[in-house]
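The complex appears here without one of its protein chains, the remainder shown in place.
Entry: chain A
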Amino acid sequence: MLRFFKRAIQDILANRFLNTVTIISIALSVLIIGAFALFFINANAVINFWTKGIRIMAYLEPDIPDEKISEIKQKIQRTEGVRDVRFISKEDALELLRIQMKEQASLIDNLNENPLPNAFEIHGRTVIRNWEKFEALAQQIQSLPSVAEVEYGQKWLGKFINIFNLFRLTGYAMSCLFFMATVFFVANTIRLVLYSRHEEIEIMRLVGASESFIKDPFYIQSLIQGSVGGMIGLGVLFIGFKFVIGDWIVDIWGWKLEMNPNFGFPISDFQIRFLSPEICIGILAGSMFVGWVGCHLSLRQFLKL
């Protein structure tokens, strides 16, 4: 195994230019795909942040007996997509209103009848991915008997989420494209190396070298390309990220990086984050996988196995 590693390193050094080009192309892909991921993960978090407060209010028809109310509550609770349901009696609602209105509370005291309906406050599961489902849920609750009206906030958010989802699809498509382009690049490097060494490979076979003895150094080589490219891509992304959110101020003349924690770039009290370690590891694994696939394809083609 160690020998194979040595041979792989020797190969890389012997074909420095080709390997550099491949590593750069992997790094670029990782950079672009990573930037996409960074954008979507943060946008996702922003939307989650906004939608955390979103709820469906279901107002009930007047004069419904208590046992009917708990029956409806159970029905809602059992509906798919519902996370929790809270009953707000019209008395509670009035009390809330009284607290909210403070000075004008006397207005409420002057009412001789409570004009507010009984209501349920319903929180759904994961609004974010499926605005349609959220709307369908509201519709379903609306259709329950005794429910007079439902209300749910921020229709614009629904539109926004749809557009965001469209972006996300584009992101996936672009990622696929870059994935394939990189596989192609790696495959070509390995193919060129194979071609330049086909005589040597033929001789190794004739003297009884097993296929894995011949192929493993190439696989190792491509895994090295993948991991080095991936690390460079993520590193550049991280540095770029730090600049964009303004954590680092560069003193170009002194070539000095200065940490400046006070100069943030918050969206209200939301904090932009870099990719989590899990995702970074995932991207690294992905770039190594790209290397492996590229290598596998050209070995299969070249050695006809």
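FYI, a residue touches a chain if its C-beta (ideal position, glycine included) is under 8 Å from a C-beta of that chain, and two chains touch if they have at least 3 such contacts; residues count from 1.
Quick note on the criterion: contacts and distances are computed from a predicted model.
Matching "SUF system FeS assembly protein, NifU family", "ABC transporter permease subunit", "Aspartyl/glutamyl-tRNA(Asn/Gln) amidotransferase subunit B" or "Cell division ATP-binding protein FtsE" against the UniProt entry of the left-out chain gives the name "Cell division ATP-binding protein FtsE". The chain not shown here is touched by just one of A:N48, A:S70, A:S210 or A:S276, and that residue is A:S210.
Note on the undisplayed chain: of the listed residues A:R3, A:K159, A:R273 or A:R300, the one touching it is A:R3. Note on the undisplayed chain: of the listed residues A:E132, A:E149 or A:E200, the one touching it is A:E200.
Against the chain not displayed here, chain A makes contact via residues 3, 199-200, 203-211, 213, 305.
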